[in-house]
Each structure stands twice: as C-alpha cells, then as structure tokens.
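Below you will find the structure I want to go over with you.
The complex appears here minus one protein chain, its other protein chains still in place.
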Amino acid sequence: MDYQKLLENIYQEILPYAKEGKQANYIPELAKVNPDQFGMFIHSIYGETASIEQADTRFSIQSISKVFALAMCLSIKGDDLWKRVGREPSGTAFNSLIQLEVEHGIPRNPFINAGALVMADILFSHLDDPANDFLNFVRAVANNPTIEYNRDVANSERENGYLNAAIANLLKYHGTIENDIESVLNFYFLMCSIEMSCRELSLAFLAFANHRRKFDYAGISLTASQVKRINAIMQTCGFYDEAGEFAYFVGLPGKSGVGGGIVAIHPLQYSVAVWSPRLNSKGNSVMGMKALELLTTETKESIF
Amino acid sequence: MDYQKLLENIYQEILPYAKEGKQANYIPELAKVNPDQFGMFIHSIYGETASIEQADTRFSIQSISKVFALAMCLSIKGDDLWKRVGREPSGTAFNSLIQLEVEHGIPRNPFINAGALVMADILFSHLDDPANDFLNFVRAVANNPTIEYNRDVANSERENGYLNAAIANLLKYHGTIENDIESVLNFYFLMCSIEMSCRELSLAFLAFANHRRKFDYAGISLTASQVKRINAIMQTCGFYDEAGEFAYFVGLPGKSGVGGGIVAIHPLQYSVAVWSPRLNSKGNSVMGMKALELLTTETKESIF
Amino acid sequence: MDYQKLLENIYQEILPYAKEGKQANYIPELAKVNPDQFGMFIHSIYGETASIEQADTRFSIQSISKVFALAMCLSIKGDDLWKRVGREPSGTAFNSLIQLEVEHGIPRNPFINAGALVMADILFSHLDDPANDFLNFVRAVANNPTIEYNRDVANSERENGYLNAAIANLLKYHGTIENDIESVLNFYFLMCSIEMSCRELSLAFLAFANHRRKFDYAGISLTASQVKRINAIMQTCGFYDEAGEFAYFVGLPGKSGVGGGIVAIHPLQYSVAVWSPRLNSKGNSVMGMKALELLTTETKESIF
Partner (left out) sequence: MDYQKLLENIYQEILPYAKEGKQANYIPELAKVNPDQFGMFIHSIYGETASIEQADTRFSIQSISKVFALAMCLSIKGDDLWKRVGREPSGTAFNSLIQLEVEHGIPRNPFINAGALVMADILFSHLDDPANDFLNFVRAVANNPTIEYNRDVANSERENGYLNAAIANLLKYHGTIENDIESVLNFYFLMCSIEMSCRELSLAFLAFANHRRKFDYAGISLTASQVKRINAIMQTCGFYDEAGEFAYFVGLPGKSGVGGGIVAIHPLQYSVAVWSPRLNSKGNSVMGMKALELLTTETKESIF
C-alpha cells in the first residue's frame, strides 16, 4: 500500500471542505488556534508511515485523552471499573445531564464527560502524583518525553467549565466520585489539555492497534483482551452521538476531541490521526471525518 | 481451526447457564416453545462448518428478520432510506416511545421497533406482493425454498401488539409511515414470524460476512460498501441497549431476536448462529451471548 | 355588578386581538368553522346573566367535555378513580407520551388526553348505554334536551386521531384500560364532539360554581366536597401546560377546548363561558384568555 500517495489523494479530495464547520469557541484559549490547518499521519503496525500537511503541529487532544485515562483505569481497577461507569453508547449529546439523573449518577460510558470525570476521580485516588503519573504514561505510550500539558488551556476551560462542574456536582451528589470536586475538575481539564501532533498520536495509538504487542508502559499493563475491549468502546462510544455515523462511513474504532483531532485504528493494520479545527454540529472535525471516510473507502478495508 | 471441537468445548462451558433467564412470554405462541434447547452452527467463508445440539431445529427469528428488511430497503431506496430513519445507537430500550416523540417521529435506527416499522412501510409501498417478495428474498439468501412464515405466531403477536401499535400510530401521526397502520403492523409481524434453524441462519448471513462475493438475490443487490455498512449498523445497533456489552464481550457485528436466536459475523471469516430461548433482562439469549463470548475468546479473534 | 356593561367593555378591549392565533387544523371538520367569531356569557349564582356577540352559537366543546366525564367517573367510582389516574399538573404538552411511558401507564391527571381516555374506558365499562347516558347527563346538567353530539366531527377526529390511538394502545399495553381500543377511542371522540353555546355552557357549569346546591343530575350525584375537588383539578390541570399562566392572569378554575371554548367559574359567584376559534401556541383561545383576564382584572375578584 502506497500510504503517501493515498494521503495525498485524500487531501485533494477534502480540500473543498476546508472552510466548512466552526471552531469550538467555548474554550477561549482554543479559539485562538488558526482554524485553517489540516494534518494527517498514518502508521502501520509494520512500521510504514505517511504524513501530509501539518502532521507535526501539536494541538489540544482534549477528549482523545480519555482513551489514555481508560487504559490506566482498566489496568488499575480491572472489571471493578464497570461498577462506577457503564459501557453502552449514550444516544444523546456528550454533555447531557439527563441520562445521568435518570440513571442515578452512573455515567453511560467512559467517554461522555460524566464518565471521564469518574475516571479522573479514580485516577486521582489511585495515583501517587496524578498530574505527573498521567503525563508520564502518555509519554511512555507515545515514546516521547517532550509531550506536555498546556496549563493555559486547562485554566481557560476550568474558568468556563460550568457544565462540567454541574456534572461533577451531580456525580458527587450520587456518590459516584470520592474526591473533592475542585481536584477532580482540575485534573480532568489538565488531562484534556495535553498537546500532541498527528505523528505523535498515531504512534501512541499503535499500542491499541497492535494488541499482539505487550501493552506495558510506565507501570500500566493490559492484556490483549483488555486492549481489544478498549477498541470496542472506542467503536461504540468514541464519537458522542455520531458513533453510528462514524461506524457507518468509516468503520473503524476511534476517538475525537473538540480540538479538531481524531484518531482511529484498524486493529492489526494501522493507526491514523487527523487534525483540523473546524467542527461539524456534533463536535467532530469536518475535514477529519471526511479524510477517514475516504481512507477506508479507498483502501476498501474497514473492520466490517 | 477445528470448529467442531471449538463448539463442543463452548457447549460444555455454557451448560451451567442452561436454566438461567426467562423465555419471552408476551407472545403466547412463543411461550409454548420448550425453553431447554440450545443450538449453534458456524459456517466459514471457505466452506468449513460445525454444529452442535439443536442446530437444525427451526425457531422464530423475530428481530433477526430486520437485517433482511434493511438489505431490501437499502437496495430499493439507497441513501434516501436515511431520510426516514437514523443510524445511531438508541441508548434506551428497544421499544421506547420517548426518543421517537422527542425526535419528531424519526426512529433512531432501523433495528429498534420503530425503525423496523418504517422499513415495513417502505417495503409495503415498494414491493408488488410484500409477503411473498420478502419471503422469496430470504429463501434466496439462505438458498432454501422451504423457509416459511409461522402465521400463528404472527397473529399471536398482532393480537397482543399494543406497544407496537402505539409506535405505529405515533409514526403515522408524524408522517413517517405512508400506508395504513393495520397493513404495516400485519406485514411487520409476518416478517418477524419467519422460522429458520441455526444452520439456515448461518448460511444466510454468509452473504453479509463475505462481502467480496456479489450480493444479488431475488432481484435485491447491494454493493460491497453497502453490505459493510449493514454490518456496521449490526455492530452499533444490533442488541438494543446491550450493543455496548456485545461489542465489549463478543466484538462482532450481530443481531438478536426475542425468540432466543442470535446471529453474528466475523467479516471475511465466518458467520455463526446460536439459539436458546431463555433470555436475559435485556431480551437477548443467555446461553447465546455466553457462547459467542467464548467463541471470540477461544479463537482470540474479533473485529477489534 | 353591571355584567352587561362589563362584557361590552371587555369586548372593546379584546377586539385588537381578533386576528391573532390560528384555528386548530388537525381536525378537518373543525377547520371549517368561521374563525372570526366571538361569544361570551356570564351567569351568576343569583341568576344575573349577560351575553355578548355569538353567545348563542353552538361550537364543539371538545376537552371541556372532560369535566362532565370527571363528574360522572367520580360519582361512579369515588376515590377508587385515583388508582387509575393521577391528579397532578402534567408540566408537559397535553398529548405527551413521555410521561405516560415513564410513569408506567398511569396518566398524570384526568384532563390530559391519556387521562380522559381512561375516563372514557371507565364510563364505557359502567354505563349501560355509554353514548346515550353521557349525553343525557350533559343535557340534565345544562337543563337542555336539545344538546347533541356532532358525529361528523367525531368521525373526522377518529380518522385522524393517530396520536390518541398511540396513547390508547400504550394505555392498553400497561393495562390501564379494559375495553377494546376502538370502542374507547370512538366513545372518547364522541364525548368531545358535543356542541354547546356559551349560554348553555355557562348555565351547565353553575352546577360546579354553586356547590351549595345539590349536585344530582340524571342519576349522577356528587357531594359538595367532590364538586370542590373537581374545581381544584380544573384549577391545576385545566389548561394543559398553560395552567400556571391561567392561574396567574385569570385566577379562576376553568377548562379549555381546542374548539376555542373556555369555561371558568368563580365558586359561589358565577360561571362564565367564552368562545373564539383562534388559538395560541398552547391550544387555548386567544380572545378567550384575554377576555377572562380582563374579567377578573375589572371585577378585582379572583379566587386569590
């Protein structure tokens, strides 16, 4: 497979969508990013790589960090994790309080904000130094010690994070989180603020794509079965209320973030990351979604 | 792979669950079936087969018929189908009216009852002889002219089908179905009443598992891409509000029915059908779920 | 109190609203009524009366008939009625299926459609000749043997009554109604189709306004306490999701119908009926609401 040629073709085809969609503006720091950027990087499990445009520009990975958090939580808690969070698609917008109230404080899955706050609470309880330990894990998976949080973005989100604060208070009311709300929120927003490039994300997610390789990084280890189950949750819950759409048009497990990044994996084949800040109405990158749809259309290969 | 040995091992392991769960009792005709039965049949795309226990006993396939209906609708309407039904997981029980009312009469996906009623309406409008044409299509896919409806089951369901009648009336109110309610309901229940054995179902679903083979049966043809998209919808929506659970533990696209049947496919590998009438609280066969979980655990292969 | 002068002043003040709002158009027969009509009639418990404009034109009383049904049900079942229907305001639109599903088939109150269908079912079970007995009761309360159903309106509603049919099926599914769905729906729509003028309605509702007088008509008798409780339900539930608005601006118990009629009572003072077919977005007569607001503003008397 000539991946480089493939990415170049994809890029030509998605150029007409370059001005579609709107950048997330509820986080002032994120709104400062130049919206007219696009990057893509693919990394096969055999070591082939290809990249195009701003594949080396770092951006805020935001909710993509929830996959790293899930890996840590599953390693630490095992199946006990599922006592405090579900693993079913939510069927509603990613920040909905309704389901949480109806289901008495148990979030539908780890990738809606409520679920990620529960994971932040678990990590905050179990890690010696939560901020450092989480960053070190991501650095280890990505094999890159230069990855950093962006504390300006984290602070910017925290200051305007009323909806997440509402969710955290509701979780606390139902007893689903143990630590004080401020600590959980601060740690949550810090995790979301990690900055990585497409190249770095793509490399890091090889750990999920290639579950034949031992998953053991910075003391966090998972069985092959656990890795596959994380992939299953990416498939069913990775795109908020557009999970079905992504399965239908792309057909790969993946995870998106409001910074405009999307990472997807073809198990035992490759890991791919795209980034472009303009989002569709569901909060997913317009050019990113298109690029991934073309990727599986052109290669004629998806998990289905 | 010694599939026969595999199935025998699986059967031994699931025997302790033989008395768990309860048969569906809201359809009097179905409640008459002996609940203590189990069958399983696997069919690889290379022609290998294996079977165990009552793999040749026919049972009511119920909601599994919705996959056949989707294949027909997608062939007939193409992407216009998605104007009248969504393709997102529902996140609520399969018969919920709430989502339908909130979303103004557009069902979340084709596999919840509301979505299947819309498909029944589409087929009723487009087929010359709906009952015969649908049966002939299923017979063609299964390569078996002896497959039949069970009109006693269909009538039994119709007489007690108040919830489906409520849904049909709500769809009619919102203008999502065109034909008169009685015709749509009768045709819907008739489709659900088809009886097939595990062997027959497994063979029929090879058409979805092997999308390299041309899909063209009784005038209904689909592209490889369309077949893969049906598989994607089975993956995200095939198990009501247990879709995430099935993805997590089994990791294959599939579809279940309240008759106790489940069919699943490993694209480009095999198609498998299990049947056992006792259901868990979500309406899926207890032994069937366990058997499929063991299948992908033992083979160490799923789509993830 | 010079009621005649009062009504004339009110009429002048509401004339600017004569073209506001839209006639109900989901019932074809009702849509044929000339929308530019207005009538009002007031009847004090001391026998004073006043009328203005089309106070003698009969119109379809629609949901106002639910008050008569409630009087009959309370007389027949006593407090057992409340096992099958609640008496709390609904907080949502009058035809919402959501609350009904969440609350397992027990309607919030007798004046939402679901509640009225339950009353229709109760009356259908207990009356020897439901259609005649109900009409005779209304004639007796109104002291007027010429009151009639309009079967064209009833049939027109029945043919298009998909939402009510959805509700009836859902009630049947939950076991809240006993009789067959067609009988209940037909009887329900027949009750709604009664035609009365403002004069006739105003006179009939004196039976509720003047609870010092014995309530005993055509074999249906209520205690003073029961009459007051019907008034309480009119107050809290009589205007769908505009009950608070009516309490706030008018301050009287009352009941509206989509035919454009509204009846209100000032206990131990008067009964008043208004009618004008143009409705606001909540389904209540625009001129009718204004007229009643002015009535309690000008008289400086409400129940508060």
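The letters A, B and C name the chains in turn, as written, and every chain counts its residues from 1.
As a working rule, a contact is a pair of C-beta atoms (placed from the backbone, for glycine too) under 8 Å apart; a residue touches a chain by one contact, two chains touch by 3 or more.
Note that this is a predicted model, so its numbers are computed, not measured.
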Contacts of the unshown chain among the visible ones are A, C
Where C:140, C:165, C:247 or C:279 are the choices, the one touching the absent chain is C:247
In the whole complex, of A:65, A:96, A:193 or A:296, the residue touching the missing chain would be A:96
From C:21, C:39, C:86 or C:257, the answer for touching the chain not displayed is C:86
Where chain C meets the left-out chain, the residues are 86-92, 99, 108-109, 224-225, 228-229, 231-233, 235-237, 241-245, 247-248, 251, 253, 267, 297, 300, 302-304
It is residues of chain A that touch the chain not shown, namely 96-98, 101-102, 162-163, 165-167, 169-170, 172-173, 181
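By definition in this document, only the chains that are shown with their structure count from here on.
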Hypothetically without chain B, remaining chains sort into A | C
In whole angstrom, the CA-centroid distance of chain B from chain C equals 47
Per the C-alpha means, the centres of chain A and chain B lie apart by a whole-Å value of 32
Distance between the CA centroids of chain A and chain C (whole Å) is 55
For chain C, residue numbers touching 2 or more other chains are none
